[in-house]
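Sharing a structure below in structure tokens format, with a few things to ask.
The complex is shown incomplete by one protein chain, all other protein chains being positioned as in the whole.
Order as written gives the chain letters A, B and C; numbering starts at 1 within each chain.
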Amino acid sequence: MDLIIINLIDGLIYGLLLFMLSSGLTLIFSMMGVLNLSHAAFYMLGAYFAYQISTITGFWVGLIVAPLIVTVLGAGVERYGLRRVHQYGHVPELIFTFGLFFVIEELVQYVWGRNMVPYNSPESLNFIALNLAGGTIPAYKIFMLLVSVAIFVTLYYVLARTRIGMIIQAALSYPKTVEALGHNVPLVFMGVFGVGTGLAGLAGVIAGPSLTTFPGMAFLLGSIVFVCVVVGGLGSLTGAFVASLLIGWLQTFAASYNIGAGDILLAMGYEYPKDVYYHPWRDLWTLTLPQIGPILPYLLLVLVLVFRPHGLFGKRES
Amino acid sequence: MKILKKLIGMALAAGVFISSGAFADTVKIAFIDPLSGPFATTGSNGLAEWKFAVEKLVNEKGGVLGGKKMEVVALDNKMDGKESLVQVQVAIDQGIRFIAQGNSSGIANAITDMVKKHNKRNPDKRVIFINYSAVDPALTNDKCNFWHFRFDANADIKMDAITDVIAGVPSIKKMYLIGQDYSFGKAVAAAAEKYLAQKTSIEIVGNELHPIGKVKDFTPYARKILASGADAVITGNWGADMVNLGKSLSESGYKGPVYCYYCASNGITATFGEAGKGMLHLVGEGLQNPSRPALTAYHKAFKAKYPKWDLSQPRIINAAQMLAAAINKAGTADDMVAVGKALEGMEFYSEILDTKVLMRAKDHQAIQNVHVGIHTNDDIDIDFDNSGYGIKVFKTVEMASMDSPTTCKMKRP
Amino acid sequence: MVAEALKLDNVTKSFSGTEIIRGLNLGINENERHAVIGPNGAGKSTAYNLITGRYEVTSGKIFLKGQDITNLQPYEVKRKGLSRSFQITNIFPKMSVFENVRCSLLWAMDYKYSFWHLVGKQKALNESAEKIIEDLNLKERRDTLAGVLSYAEQRALEIGITIAGGSEVILLDEPTAGMSVSETEYIVGLIRKVTEGKTLVVVEHDMGVVFDLADRISVLVYGEIIATGTPIEVKENKAVQEAYLGAALEEEH
Partner (left out) sequence: MPSQTTSTISFSSLVPWLIAALVLCVMPFIFTGGGSITIMNQIGITIVLAMSYNMLLGQGGMLSFGHAVYMGLGGFVAVHVMNIVENQEIWLPLPLLPLVGGLVGLGFATIIGSFSTRKAGTVFAMISLGIGELIAACCIIITVFFGGEEGISGDRTMAPPTFGVEFITQKEVYFLIAFWVLISTFLMYLFTQTPVGKMANAVRDNPERAEFVGYSMRWVRYVSFCAAGFFAGIAGALFAINFEILTEQNLNLGASFTVLLATYIGGVGFFLGPIVGAILFTLLQTVIGLQTDLWALYTGVVFILMVMFMPAGLTGLFAMHIIPWQLGRIGMLIKPYSKIFIPGTIFIVGAVCLTELINHVRHHGDEEFMTLFWVEFNTRSIVPWGVFIIFTAVGFWFSRALAVEVKEAWGNATFVEGVRR
């Protein structure tokens, strides 16, 4: 029981981290109709910038400055790259963001090398915050949780309660009308792309010390974030939120319980093969849940796309 | 089309021209490991160690065959199986007869397979495969062949040493095995099960594999390990999988030792820093601390030339010297059968590493001293990642697994 | 009773609760040229989209030559013998004029999803395509990419693609919208020529064109047909005049 609670908390922290990435991605998608395949690369940039800043000024300055740099970079990418490619259509846009991912990944290795970098949580958060079921939750994880929640609340507030939020929401559905009303829609686009990537950057800043800052971190998390937004329904913030938590828990629980296919087969009355290594079904007999845990989201992705192409919360395409 | 052809011609010619280098009459070793991409540091580090060993220990001491220089030709395999085979073929086409590779047992397996076939099909252009780092036991067991020589201690031998240490720690009652889901990870788990049962009465409370390079957050694994009540963990993880596992364990309140194969250098030592102190127990050949004069001198010279890299794969020192010795003994660098016969069964004493090395004839597995050490910053003569932290040896198993059995049925030419 | 070429039976369509088409009844006789007119926003294009399967109807039935085609997919509707053109030019921009026309002929000539015929070797197919291009007066533009044609040429090609399908019932959506007088003349002549012996339904704003072309006219206002008849009958219909005048007055405000 205690393990379940602690897993719930771990899954929540991880899920909220995913949401920080997927919320930015969703904002960008619903705004511009582009699935930004390079999104996770900005997440990685956030972590590396923060690392670089932290070596000079310490963690807290990096927490503020690094996401801002990423925001500016993201806005620049929209202004000078994506806007240009936009005219060629959707598939070239996807390909552009894909290429961008590739280049950023290479650039990070070019600048910071190919090893992991020692980006660590600040001393002030290096204590144990909670003792649960014989396990501990470090203060830094609680800090991650609080930042994620703060972001979620702010985002919700901005979109639902402020004038800018209204303009953005309107521009989502009726870009031409909003433009006719005198709002600078390209500027809004640039801003949204910047803020979206900035959110990814912030996620990188706070995830870097916990999940290790290394050149493969973008690739590792990248496709999972697409799963979140697609499963949640492209363009739906609520969907992204639900799917992020769902996947956070799915992965946490799948990794936590060593349920083996062999046990299930035994329960079903099959006999354990004598020399399992040479058995044609050896892989089935030895398969465990943690082994397939990390690919469960992809299975979910394919199933959702096949049976509900607009995702769990997405709007049906007209 | 014509222009294109010309361009290709030029490109091919340029590629071959450049990489064949200026020295015509040297004995070349093709170093095939990742030099670009995410795994490039391991490869580049290994390359520096090879270059330095060949220069310092062979060429400066008069070369081979009465004055011929040895040369390391670097070829990038991008940590990709296909690319490795292409590079082996390119090396062979350039007349190189020695292939050195180490990163990834999967790739080593592909290369040894290719070398076997190539040597059968082209008896006049045979090559020898110097495996300096891939430790999947299968390579010197079921999949062994005459052309493959392994200079690192394989996963079984290392586990033999680890379990020797563990058997001497009475407080360890419960053990958790966790590893990456591929041949090496499975080999580690199998060896651990075998030796723990042989030598101790320790209960294995968990034995699991996770997908390699796919786990984002190891926290749930750490929770599970804690919940199982394990006193110690054995893992074959490397790279980010190693770091993330270790970090999650220490964050979750785990206090016991983690016995590991690849938890040092390449940024890992620096990233762990204080958090890994007393937790990480590394097994390996030729560990550094406490150092010996010969090693200190060699290390100093190495660091002077390559300040960024570590002497993290000391077996390369043995491999370079033993290969040179074998070539001299055979009196040829062209007849691979003769070189191979000279190398198998060779006994060698390394002053730098203070170990005897025996290239066992029956399976071409090098037998040497294997050490277990801990990650610390106390009494460190030779550190990793220039971090002040290093591995301090507390247990040495001399000529580890000297008489271990092998399933190798080698066909000799 | 002879089945009508196209028949809409009490068709309705709502978008998120708002009824755009309110009980549409329309009967088009075989081989007639039938014009549908009405003020902007009356639901003409929506009606087309309902007939051709682009939208699903909310209720009601649509029949093509007596067969029920309600809510079929666009390609199924086409296969049953109904082609349409679009108000906003809808061609294959990155293919040549010739390829545009030839692609539109493929299904009609029964090639289906064949990957064993080489289109270049199909004599009848290529001759038909050439013939249509000649009819369209686009011979000189045969190998030009459709995307770079002039507007009038693209409109002509649009009609060419529509009639190449070989359907007996053809729906044209504002074929002369945005054209100069001479271009309009060219298109009208074209329509006359290529729809010979077919059933034609045309939505059009240019009353000159409508009265020139149509045998009968239906007037669609706010999702309902308020009058159907010969041009003269419609012209004199009170309700029609009111609707048009009313709309014109409203626009002035």
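In this text, contacts are C-beta pairs under 8 Å (C-beta built on N, C-alpha and C of every residue); 3 or more make two chains touch, one makes a residue touch a chain.
Remember, predicted model here, so these are calculated numbers, not experimental data.
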Displayed chains in contact with the omitted chain are A, B, C
Per the touch definition above, residue among A:60, A:88 or A:157 touching the missing chain: A:88
Across C:91, C:132 or C:210, the one contacting the chain not displayed is C:91
Sole residue of C:22, C:79 or C:142 that reaches the chain not shown, by the stated touch rule: C:79
Identify the residues of subunit B touching the omitted chain, counting contacts across the whole complex. 1, 4-5, 8-9, 11-16, 18-20, 35-37, 40, 44, 48, 75-76, 78, 80-83, 85-86, 89-90, 93-95, 105-106, 109-110, 113-114, 117, 121, 181-183, 186, 211-212, 214, 305-309
Just checking the interface: what residues of subunit A touch the absent partner chain? 35, 81, 84-85, 88, 90-92, 94-96, 98-100, 102-103, 105-107, 109-111, 113, 223, 226-227, 230, 234, 280-283, 287, 291-292, 294-295, 298-299, 301-302, 305-306, 309
Footprint of the hidden chain on subunit C, which residues? 52, 54, 73-75, 78-79, 83-84, 86, 90-95, 99, 102-104, 106-125, 144, 148, 150, 161, 164-165
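Please note the rule applied: only the chains that are shown with their structure count from here on.
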Chains as vertices, touching pairs as edges: which of line, ring, star, complete or other describes this one? other
Taking mean C-alpha coords per chain and comparing to the overall C-alpha mean, nearest is chain A
Distance from the mean Cα position of subunit C to that of subunit B, given in whole angstrom: 73
Gap in Å, rounded to a whole number, between the CA centres of subunit B and subunit A: 35
I'd like the Å distance between the centres of subunit A and subunit C, where a centre is the mean of that chain's Cα atoms. 48
Using the touch rule from the top of the page, what residues of subunit B touch 2 or more other chains? none
Subunit A residues touching subunit B - in the complex, by the definition given at the top: 3, 6-7, 10-11, 14, 109, 113-118, 120, 128, 131, 133-138, 140-141, 210-212, 214-217, 220-221, 224, 251-253, 255-258, 288, 290-295
Under the definition above, what is the set of subunit B residues touching subunit A in their complex? 37-41, 181, 206, 208-211, 213-217, 219-224, 226-227, 239-240, 243-244, 247, 251-253, 266-268, 270-271, 273, 385, 387
